[in-house]
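A single protein chain has been omitted; all remaining protein chains appear in their positions.
Chain lettering (A, B and C) follows the sequence in which the chains are written, and residue indices restart at 1 in each chain.
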Amino acid sequence: MSETARPRLGVAMVGYSFMGRAHSQAWRVAPRFFDLPMAPDMAVLVGRSADAANAAAEQLGWGGVETDWRRAIERDDVDLVDICTPGDTHAEIAQAALAAGKHVLVEKPMANSVAEAEAMVQAARQARAGGVRSMVGFTYRRVPAIQLARQLVEEGRIGEVRQVRAQYLQDWLADAEAPLSWRLDKDKAGSGALGDIGAHIVDLTQFITGQTFAGVSGMLETFVKERPVAESFSGLHGTAGTERGPVTVDDAALITARLSSGAPAILEATRYAWGRKNAMRIEISGTTGSLAFDFEDMNQLHLYDAADEPRTAGFRRILVTEPDHPYIEGWWPPGHGLGYEHGFVHQVVDLVGALAAGEDPAPSFEDGLHVQRVLDAVEKSSAEQSVYTEVPAPAGGGPAAH
Amino acid sequence: MSETARPRLGVAMVGYSFMGRAHSQAWRVAPRFFDLPMAPDMAVLVGRSADAANAAAEQLGWGGVETDWRRAIERDDVDLVDICTPGDTHAEIAQAALAAGKHVLVEKPMANSVAEAEAMVQAARQARAGGVRSMVGFTYRRVPAIQLARQLVEEGRIGEVRQVRAQYLQDWLADAEAPLSWRLDKDKAGSGALGDIGAHIVDLTQFITGQTFAGVSGMLETFVKERPVAESFSGLHGTAGTERGPVTVDDAALITARLSSGAPAILEATRYAWGRKNAMRIEISGTTGSLAFDFEDMNQLHLYDAADEPRTAGFRRILVTEPDHPYIEGWWPPGHGLGYEHGFVHQVVDLVGALAAGEDPAPSFEDGLHVQRVLDAVEKSSAEQSVYTEVPAPAGGGPAAH
Amino acid sequence: MSETARPRLGVAMVGYSFMGRAHSQAWRVAPRFFDLPMAPDMAVLVGRSADAANAAAEQLGWGGVETDWRRAIERDDVDLVDICTPGDTHAEIAQAALAAGKHVLVEKPMANSVAEAEAMVQAARQARAGGVRSMVGFTYRRVPAIQLARQLVEEGRIGEVRQVRAQYLQDWLADAEAPLSWRLDKDKAGSGALGDIGAHIVDLTQFITGQTFAGVSGMLETFVKERPVAESFSGLHGTAGTERGPVTVDDAALITARLSSGAPAILEATRYAWGRKNAMRIEISGTTGSLAFDFEDMNQLHLYDAADEPRTAGFRRILVTEPDHPYIEGWWPPGHGLGYEHGFVHQVVDLVGALAAGEDPAPSFEDGLHVQRVLDAVEKSSAEQSVYTEVPAPAGGGPAAH
Partner (left out) sequence: MSETARPRLGVAMVGYSFMGRAHSQAWRVAPRFFDLPMAPDMAVLVGRSADAANAAAEQLGWGGVETDWRRAIERDDVDLVDICTPGDTHAEIAQAALAAGKHVLVEKPMANSVAEAEAMVQAARQARAGGVRSMVGFTYRRVPAIQLARQLVEEGRIGEVRQVRAQYLQDWLADAEAPLSWRLDKDKAGSGALGDIGAHIVDLTQFITGQTFAGVSGMLETFVKERPVAESFSGLHGTAGTERGPVTVDDAALITARLSSGAPAILEATRYAWGRKNAMRIEISGTTGSLAFDFEDMNQLHLYDAADEPRTAGFRRILVTEPDHPYIEGWWPPGHGLGYEHGFVHQVVDLVGALAAGEDPAPSFEDGLHVQRVLDAVEKSSAEQSVYTEVPAPAGGGPAAH
C-alpha cells in the first residue's frame, strides 16, 4: 500500500514521562516494521508546562504541543487520544475525548476506582455506536511469548486449565530510604503494587485462559509506612529530600482466587523482592500440559506437553523469535530477541488494525473494568480478614479474544 | 574413634516401602562417610507379612524381622524406633515406643490430626525427662543448600525477613486416570497435597526464618473426585484396575499467611502441575537481600546481596558442594553433587549426634505439632470461605534452632 | 541542547535488506533516547532498483533515493556513508566515500580479503588526516552486557585473562534443504560461518580482553555441499526452487588460538547447531574471577568473583538493565530488557559522539583488518592440517579502547 493511499491517523498524547516515552517509540516505529493500514501522525503532545512539553515534543518527535488536554481533544487533526498520565486523570480525559468523537487508548490501570471505570465503560459504549473505539493499554499481552501462550491455550494444547500461578516481583522499593513518588500516593495512583503490577497479572491470567476472575481472597501489606519526600524526579524514584511523608498504598498483594470455571489461582505482586527486577511470571497447569513465562526472559515461553514420550518429555524452552511466532515476521531472524518496548509497538499495530477494520480493539474498557473490580475485591477481602469475596461477573461474559 | 569404643545404637524400622528404603540407606551409609559418635545397628525391620518383611530385610540389610511392632519395641537390642508407616499409625506406635523407653524418629507428617500430635507431644515430654528423645523426619531441612539458607538468615545476611513465597509442585496425579493409593484416602493419609508436600514447605519456612506461622487463609481443591482403584502397588502409583473409588483428600492447597513477626507468606502445594516433578521451592525476601531454592536443582542456593556494588549485583548461583558448606566435608569434591537420599543420611548424622550428646534433636514433636496446627488451620479456613484463621502459638515460642 | 544548535549529519545508506533495516532503526531512534551532539538526517537510501529502493525508503523513512552509490557519495547533503551491502562491495564503496571526504560506517566483515581490508585501512589513514572518520560495524560490542564485561576486565575485576572460550551457534542451515543464498557464495560473502559469525566472536574476544590474536589453528568444514537455488529472497533464506547449486563457503569453523599475552582461546562458529538460534557466547577465565555471556539471554552478564566468601561465591546473574550500566540511562527501568536492534542504536550514539568530538570511533578499520587477518590465518591453517599459524601483529598494537 502506498503511503498516500493510507488514511492518516492523527494522535494526541497526554503525558510524556515513562509511559509517554514508550508510547512515542511505538507510534514512531510501528509503521517502519509493519504494513499498517493507516498512517499514524504524531500530531500533538500535551503537557501542563509549555516549556517542558515543547522540549519533550522535540525530543520525542511530536509535531505540536498543547498545555490543556481539552484543547487537544478539540483539534480537527486529532483522531485518537493516547492517555499516559497518572490514573487519577484517566476517567475525565477519556470521557471527554470519547464525547468529542476521538478514539481513546488509555494506560493501565484504566482508573483509580470501580466507579470511574464504570463511567468510562458507559462513555465507551455510547461512543462505540458512533464508530469511536477505546482500548486499555495492557501491553504485556503483546509480548510474542504471551500471545503464543494464548494461542496454545485456545487450541487446547494444554487441555483444560486447572490452575494458575502468577507473580509480579520487583525490588525498586526494597530500600526503605527510596523516596516517595506519586506511585506511593493513593490519591494519584489508586493503589500500590496491587494496581501497578498486580493489575498486569490479573489481566494476563484472564487473557491467556480466556476466563475471568470469579472471586478472590486478598492480603495486602505496607512494609514501609513513611519515606523521604522526593525533591526531584527521574526514573522511577527521584532524589530524596530531608522531609518525610506517608506511604498510603500497599507494598505487596497476596491473592488466592477462583476463575470463572472454578479453577484456583494464586497471585503475588510486590516491589520488595530484592533481586527480582521485573519478574512478571505466569504458569498455567492444564489437564494435558503446562505453560510458563517470566518477563525477565521475555523472549522465551516454556511448554510441557504431557503427550510427549515419557523418556523425552520436559519443559521446552521455546525462543519465541521464529517467523511462525506472533509479530515476529516484522522483525529479525531467529534468536535476535525483542525488548520491553516492542510490546508497545505491537499495541499500535493491533490498535491501528482494529480501527482500520472498524472493529473494537482489545482489551476493551469492559475488560479494564473487570480488572478494576478484581482489584477492588482484593482490597475489600483484605480489609475483611481475607474472606473470599466475589467479583461481579462482566456483562458480556469473558474477556474479548485478541 | 575406634568402632569398639562407639556405643551401639540398635534400630528398629517400622514400614519398608518408599520411606523405609530411604531410611535404610541412611542408616547404612551415614557411618561410612561421617565419624558418628555411636554405631547404628540395623537390628530389626517390622512388617505385617512375614514373607514380605523377610525379603525386605534381606534386600535392605536389616538383621532381623518382627511382624508386630509391639514386639519390636520391647526388644532389648532396640534403642530407637524409626516409624516409616502411613500417618494413621504414627501416634500409636510413637507413644508406645516412647513409653517403652525407646527413642523415636517419626516420618512426617507427624500425625493425621492435631489431637494425635498433641498426645504425641505429651508422650515426648514425659519421655524426655528420662533421657528418651524424639524427632520428626522433615529431611528436606538436611539438604545442604537449605542448611546454608538457614545459616545465612541467622547471620543476618539478608536482613529482616519481609516475605516468603514457597511452592511444592509435582505432577504425579495430573493424569486423571492414575490409580488411587493410600495417599488419596483421608483415613490413611490425613490430607492430600496439604499434608504430604505442603507440610514440607510449612516446615522449611519456619526452619529457615526461625519464625512460626501465626495465621493462614486457605483454599483447598480436589480436581479429580474419583479414580480407578489400584490393583497392585509399586512406586507412587500402582496399577489401575477397573473399579473406581473416591478421592477423599485435597489435590491442591493455596495459602496466604502471616509469620510470627507479621511477615506475609504465600504457599502452594499441588500434585497437578504438569512438568514439575519435585519442584519444592522457597524464596525469602529480606530487607538486605534474598534467598531462593528449588529442589529440582537441589545442589544450588541462589543469594542476592543488596550490598553488592549495583553494577555487579545479581542472584548468585551457589553450588553448595564446597568444603565450607554444611555436611559436604563428608562427601565429594566441589561440583560433585548430592542426591535426594543424602538428606536422610544427614538426618541420621544429626540424630545420632544429638543422642550421643544427650540433647534433643530437631525438629521436635513440638515443631511437628505446630506444623499440624498450621495444616489444620488451613483446612478450617478453606471450609470457612478462606477467612484468616489464627494458629495457636507454640508453647515454647518459635521452632528450635538446628 | 536545542535541535537548531545541533549540527546536521547527513547520512546515505547503501543497501536496505536485513542490515539496512537495523541501521535505519538506529538512525531513527538514537536521537529520541539519547542527547546526541549532532542531528542525523536520513538523507538518502541507495539501491540498484529504483522501484525497490523507493519503496524501501518510504518504508524505512529515508528522505531520498539514489540508484548508484557513486552519486550518493558526491552529494553535498551527505556527510556519512553507511555501507550495508554484501562484503564484496565494501572495499570499493568505502574507499571512494573516504576519498570524497565522507565518513564511513561499514558493516562487518569489513571486506572479503586481507588485501581489500589493507587497501581500506590505507584509505582510512589518508582520510583521517583530513578529519574524515571510519568505523566497522561490530555492533555486538554495544550490547550493554558486553560493554560491562569490557569495563570489568579493564578494571581488573577478574585479574589477568587466562583463557577465553567462545561459541557462535546458529541452526538456520541445519536443514540440508534450506536454499542457497548469497551468504553461501564465496564470491559474495568471502567465507561462511567463519566470516559471518566467527568474525563477531573474534572481535568480541579482542574487545573484551583488550588483546589481539597472535596465532590460530583452524579446522573448517562444509557439511552440505549442494543446495536448492533460492527463487526469491526473504529473511535469511528465500524460497527454494528446483535447481541445485554448490555451497562454496564453510559451514563450521573450529579454532584454537593464542592471544597476544599467550593466553589460549578456543572458538567455534557454526550454522548447524539445531536449537541454538543465536547463541553467541563468550566466557573469560581470569586469575581472580570469570565472566560469561550468551546472546540468547542478552540482558544478562554472569560474573564469578573468586574474592567472594567461599560459602556464598557463585556466578552472579547480573541483569544489565540498571541505571549504572552502560547505555541504560537512555532507556527503561530495571528489568525492562533491551533487544537485538538496540546495539545498532548504541552504535549510532557512539559514532555520532566521536564525530562531534573529532575523535576516531572504534572499532577502526585497523581493528577490522586484524579480524580479517585472523580469519585469513584460520583458512590457511585449515588448509595446512590445522598447523598453528601466526597472525601478523597490528601496526599500532592492540585494539583501540572503546
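As a convention for this text, a contact is a pair of C-beta atoms (placed from the backbone, for glycine too) under 8 Å apart; a residue touches a chain by one contact, two chains touch by 3 or more.
Everything numeric in this text was worked out from a predicted model, so none of it was measured.
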item: Listed residues C:114, C:174, C:229 or C:393, member touching the removed chain; value: C:174
item: Among C:6, C:75, C:125 or C:162, residue touching the chain not depicted; value: C:162
item: Hidden partner chain, touching residue among C:52, C:306, C:357 or C:395; value: C:306
item: Candidates B:67, B:122, B:261 or B:278 - the one touching the absent chain; value: B:278
item: Residues from chain B at the interface with the omitted partner, ascending; value: 2-3, 18, 21-22, 24-25, 28-29, 32-33, 58-61, 170-172, 235-236, 276-279, 295-299, 319, 321, 323, 332-342
item: Footprint left on chain A by the chain that the document does not show; value: 148, 151-152, 157, 300, 302-303, 305, 308, 310-319, 322, 324-325
item: Residues belonging to chain C that touch the chain removed from view; value: 158, 162-163, 165, 167, 174-176, 217, 219, 221, 223, 252, 254-256, 258, 264, 266, 268, 270, 272-276, 283, 285-290, 304, 306, 313-315, 385-388
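The working rule: only the chains that are shown with their structure count from here on.
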item: Contact-graph distance - origin chain A, target chain C; value: 1
item: Centre-most chain [mean C-alpha coordinates]; value: A
item: Farthest-lying chain, centroid of Cα atoms versus that of chain B; value: C
item: Mean-CA-position distance for chain B and chain A (Å); value: 42
item: Inter-centroid spacing, chain C versus chain B (mean Cα positions, whole Å); value: 54
item: Residues of chain B whose C-beta touches two or more other chains; value: 313-315
